[in-house]
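Left out: one protein chain. Kept in place: all the others.
Our next item is subunit A:
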């Protein structure tokens, strides 16, 4: 079949360890509030992570977290903790668990799971079976959060 032929060709062409498939949302390993391994194997881009943080259609993290690194944005939510010093309080592997599925770290959190695609009730059809962020966007946000030092 045409589609299969195409995907084999692409896979052959990208067959380096760096370009491996991202870890599927259901396969992410949470161990004591930590996700050790990168979801993609590709280093996160902090500049893009910063955009994901404030973009209302992506992370919209700013809806809930005051972030002193973004004085250009006029509205910062206050539902969760301020982001200043997040990198001092948490290791990268902990931040990965918090962003991918906060409920694995904070029981009953209001914070959405950004890399989870199942177990929800009544999800709108266009979001059904999808994660809020892609694996790479999660890694980008993590790279950005690591710049937030006191």
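Everything that follows uses one rule, which is that a contact is a pair of C-beta atoms (placed from the backbone, for glycine too) under 8 Å apart; a residue touches a chain by one contact, two chains touch by 3 or more; residues count from 1.
Here, contacts and distances are computed from a predicted model.
One chain of the complex is hidden; its UniProt record names it "SoxAX cytochrome complex subunit A", one of "TRAP transporter small permease protein", "3-isopropylmalate dehydratase large subunit", "SoxAX cytochrome complex subunit A" or "Allophanate hydrolase".
Touching the missing chain, out of A:32, A:88, A:107 or A:125, is residue A:125. Within the entire complex, the positions of subunit A that touch the omitted partner chain are 56, 60, 62-64, 66, 68, 71, 73-79, 82, 84, 110, 112-113, 120-125, 127, 130, 132.
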